[in-house]
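Please find one structure pasted underneath; my questions will follow.
Yeah, one chain of the complex is gone here, protein chain that is, but the others are all in their spots.
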Amino acid sequence: MQRPSGRNPQALRPIRITRRYTKHAEGSVLIEFGDTKVICTASVVAGVPSFLRGQGQGWLTAEYGMLPRSTGTRMDREAARGKQQGRTVEIQRLIGRSLRAAIDLNALGENTIHLDCDVIQADGGTRTASITGAWVALADAVAWLKAEGRVTDEPLKRAIASVSVGIYQGVPVLDLDYPEDSAADTDMNVVMGDDGGIIEIQGTAEAEPFTEAEFAAMLSLAKQGIGQLHQLQQQALSH
Amino acid sequence: MQRPSGRNPQALRPIRITRRYTKHAEGSVLIEFGDTKVICTASVVAGVPSFLRGQGQGWLTAEYGMLPRSTGTRMDREAARGKQQGRTVEIQRLIGRSLRAAIDLNALGENTIHLDCDVIQADGGTRTASITGAWVALADAVAWLKAEGRVTDEPLKRAIASVSVGIYQGVPVLDLDYPEDSAADTDMNVVMGDDGGIIEIQGTAEAEPFTEAEFAAMLSLAKQGIGQLHQLQQQALSH
Amino acid sequence: MQRPSGRNPQALRPIRITRRYTKHAEGSVLIEFGDTKVICTASVVAGVPSFLRGQGQGWLTAEYGMLPRSTGTRMDREAARGKQQGRTVEIQRLIGRSLRAAIDLNALGENTIHLDCDVIQADGGTRTASITGAWVALADAVAWLKAEGRVTDEPLKRAIASVSVGIYQGVPVLDLDYPEDSAADTDMNVVMGDDGGIIEIQGTAEAEPFTEAEFAAMLSLAKQGIGQLHQLQQQALSH
Amino acid sequence: MQRPSGRNPQALRPIRITRRYTKHAEGSVLIEFGDTKVICTASVVAGVPSFLRGQGQGWLTAEYGMLPRSTGTRMDREAARGKQQGRTVEIQRLIGRSLRAAIDLNALGENTIHLDCDVIQADGGTRTASITGAWVALADAVAWLKAEGRVTDEPLKRAIASVSVGIYQGVPVLDLDYPEDSAADTDMNVVMGDDGGIIEIQGTAEAEPFTEAEFAAMLSLAKQGIGQLHQLQQQALSH
Amino acid sequence: MQRPSGRNPQALRPIRITRRYTKHAEGSVLIEFGDTKVICTASVVAGVPSFLRGQGQGWLTAEYGMLPRSTGTRMDREAARGKQQGRTVEIQRLIGRSLRAAIDLNALGENTIHLDCDVIQADGGTRTASITGAWVALADAVAWLKAEGRVTDEPLKRAIASVSVGIYQGVPVLDLDYPEDSAADTDMNVVMGDDGGIIEIQGTAEAEPFTEAEFAAMLSLAKQGIGQLHQLQQQALSH
Partner (left out) sequence: MQRPSGRNPQALRPIRITRRYTKHAEGSVLIEFGDTKVICTASVVAGVPSFLRGQGQGWLTAEYGMLPRSTGTRMDREAARGKQQGRTVEIQRLIGRSLRAAIDLNALGENTIHLDCDVIQADGGTRTASITGAWVALADAVAWLKAEGRVTDEPLKRAIASVSVGIYQGVPVLDLDYPEDSAADTDMNVVMGDDGGIIEIQGTAEAEPFTEAEFAAMLSLAKQGIGQLHQLQQQALSH
């Protein structure tokens, strides 16, 4: 088995994390998983949605989008169609759930953090890149809140990263790019904390069902890949 | 640990599958997982969406809804708000993906099967009940297509069923009802074929991340529960 | 003249009213007019819409929907299209107006009652079945409000029921089913109180205009049919 | 009893019908029922909606709108809100149904007539003025089709007019203006053909149910008023 | 060069301004630029949008619409499509910006003035007619506010009028009608105050770019035409 990219099955694509990518947001990161490029911003807004008002806790929510020509053929602009696609809705819910596991909403006070993940170039794995990059933007926004004295207790509970794994031509592979993703038998996205805990697993059989053994092999690969991503997140935050 | 319902951790709720529940649809099933009640219909429509036209294959798609007062407090009617909620979109995409794994789209010819899962009473597990019931409706619709002579090859590849599992007060439990679901540490939905293959796994840590061991325990419980559901589906189809 | 169902012209279809059909709503009724089946729920919500706030009175509003495959050919799901059809809007406004005639909004206090009428199987007369069933659900919700001590004066002023009448092959007939409805010359829906007063009349010539004499014959039939429906409502409430 | 306008109970408001009111439409009428002013246009468009294509028949449809400040307090503009109100939908369906009774769709050929009724000043009775004026615009559009040689058989079957009647302070009155309409016990809109047939009756009890005797009295008043409207329509068409 | 209308290049079309055109609005004007006819109303509503609340100042906003058959071929009704066209949005923003230049928002107090410009017949220049007519409606609404004692300082700073100019067959012409507008090389809309200041200029090359000299010639024509419009506005206000 030869991966289209020539990578070995356990290898991530080259990962780049660029902090302070745009100047306005409290946290702003360009994350690249190979040719997949996502701008992740974390915006702090005072106050919380009405269903949480007066409870002294904060909120974190996420939105996801793709530029119309981030992909091989141009997609309709969702703002012009007046509706987000089902896939978009599904992904932004996953990002929001995953990142809420990173944060102590009580320690956040009545502040809301909006995570925006906008794909400027897509080559597979946009949701896992989004989660991994959004956590770095979140960490910067939390640091800003602390520097501003707007929170006193530490709201950040753990680091969160995510990677895809799949069965490609019968072999478990890490971090699928688009040519692999569209041909894979099975595709699984895993979100984990740097404490080794599992936050979210979403596995989907594309053509044929997968076995527990395949599942275990994929999970093991994911764990190793996410470990590397956590290291890269810490490196990015250290300078 | 005592489950709110008094069930033992490995027990499904009472499951009832009523075929021919409404008279117009080619397949129509009321499925009950305890107090969760879902009407699942399978409607055959000649032709396929434009992106598949002329390829000689069929299509299967699913939609999900809840009656406004299927829940403890009344929800807004999505048709009146003019928008489906994110949760709705996520669930109907899961149902569609899962049931497409049951069917050979080439053997279906240029026909579309619409699965509609409408919750009339909710008590946890509406998406797993929907998948399990929709498969029975689908089997009836496929039988109708064959009886009508509109398909010749067998489009049905396997039976599909689904159940939720979770960690409740530290103990892995099967088929969570609403009181358990809202208090669980972790919630996982598993979709499997009757050939033992995994079709979809979606696991979400609610409060704290979960471990691989917990994951394995949950998967094992799910497997056993889904086996029972496959038997109940076959029983329902046998008379 | 032979009615497709074999009924005599003055005969209602078999009517069944099942209370406490779902468990969450303050009033929940399955009403069947022959093969037409509608779930009617009455939900009590504290507070009133903003245009009534602070006036010490309550509000009652209604919504109507059909499951996509409640009919012979599948209809688009309104929630997915993002818009209710004109027919839906017209019917839910009729249900709301009719049921507000049943209630003393001042005696209701600042509570809102939402009536939801969802058709699970359609065979003609869904709006008249909805009104008739919704009144029973409303009566149960009002009883609940009184039992809870949330209202003191009696908000229920009268019983409300509704039936359709039409001219079918030149003969006035009561309670049209779908085969009659689609072939009728004239179709009229009548809503009356159990005090004999007329709440709403909507008569429409389908092919040719109708005469005053035909109108009078239809109204007389409706009166008789609604009398029977009022008896059936009281029977249903008595156990 | 004194009507706010000083009219006697059997009197219409001053009615004015101005043909060729705007220059582009095949039929264009300004109709005034006292201070209620509606522009009614009939536009001929070649072709029919897809559900009728290839059947050799035509179609007629109607839309209704109010300028935002046609009323005492400014209403939201429906185009800006992105949604027509329920009342608007109900009225335009009534106009369409009523005017389809005027026309032989087979004789129309594959042409569609769009009736647009836009209220520029409202003082009660906008739907009855719309129907009455739209018929005149329709007659002009049909004349245009015949002059153009686009239809050969006569598509116009009868004249259609409409008026409101009500019970005001216990007395049946004809053609309610806004002060009467908002205080009436009962409000009924009647649509009739010039052959004396009833096309549509919509009666609504506002405060208390109404009796059959009241109903008969209102219907008789309506008949007389519609007779006058039919004369005024013919006068308008004669020059 | 011969203009389709036979006008000389410097001539406006016949302009008519009818005040008190409808009875409900605080200012209501029918303005006619030849066959272009627009109803402009100014509605006073107490209070301001939330982004201005508590600042003691007022607001002015505008909306624009065309009746579906105000044009040669019927357009879709924007309220029915659920969306305003891009052109509509662009025009109503221009009207709002232009008329805000007429008013001292601080002197207005916490009142909002809604300007509604509805085209009942279109023959080119609907946006310039709208601005010119809306100013007269605004002047009437401001007079009403002063007469009611709801404002004390004068909110009206200057008169505003607007005209189109273009290059038609190589010649600069004033106030284009539809046949000219659709054939012009260049089209420019100019909004000016009666103090000679420029409020807004929007020039668009249709086929070929235009030169500075052409631009200057058009601006000079516009200035002269707007001078006449300001006189006609004052005449209209004087009786």
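When the chains are written out, they are named A, B, C, D and E in that same order, and each has its own residue count from 1.
Definition applied: a contact is a pair of C-beta atoms (placed from the backbone, for glycine too) under 8 Å apart; a residue touches a chain by one contact, two chains touch by 3 or more.
Owing to the predicted nature of the structure, the values given are computational and were not obtained by experimental measurement.
S.K.: Under the definition given at the start, what are the shown partners of the omitted chain?
M.R.: A, E
S.K.: Looking at E:Ala11, E:Met75 or E:Leu219, which makes contact with the chain not pictured?
M.R.: E:Leu219
S.K.: Looking at E:Ala11, E:Met75 or E:Ile201, which residue reaches the missing chain?
M.R.: Residue touching the chain left out of view: E:Ile201.
S.K.: Taking the full complex into account, what residues of chain E touch the chain not shown?
M.R.: 83, 86-87, 89-90, 92-93, 97, 101, 158, 188, 192-193, 195-205, 208-212, 215, 219
S.K.: Over the whole complex, note the residues of chain A touching the chain we left out.
M.R.: 22-25, 28, 35, 37, 39, 41, 43, 45, 63, 65, 67-72, 74, 77-80, 82-84, 88, 114, 116, 118, 120-122
In the analysis below, only the chains that are shown with their structure count from here on.
S.K.: Between chain B and chain C, which partner chains are common?
M.R.: Neighbours common to chain B and chain C are absent.
S.K.: What rotation angle superposes the Cα atoms of chain B onto chain D, in degrees to the nearest 5?
M.R.: 120
S.K.: Shared numbers divided by all numbers used: is that above or below half for chain A and chain B, i.e. same or different?
M.R.: same
S.K.: Roughly how far is chain C from chain D, going centre to centre by Cα mean, in whole Å?
M.R.: About 28 Å, centre to centre.
S.K.: Quick check: how many Å separate the C-alpha centres of chain A and chain D?
M.R.: Each chain's C-alpha centroid was found; their separation is 58 Å.
S.K.: Tell me, which residues of chain D touch at least two other chains?
M.R.: Each of 83 in chain D touches at least two other chains.
S.K.: Take each protein chain as a node, join two nodes whenever their chains touch, and name the resulting shape: line, ring, star, complete or other.
M.R.: line
S.K.: How do the chains pair up in terms of touching? List each pair.
M.R.: Contacting pairs: A-B, B-C, C-D, D-E.
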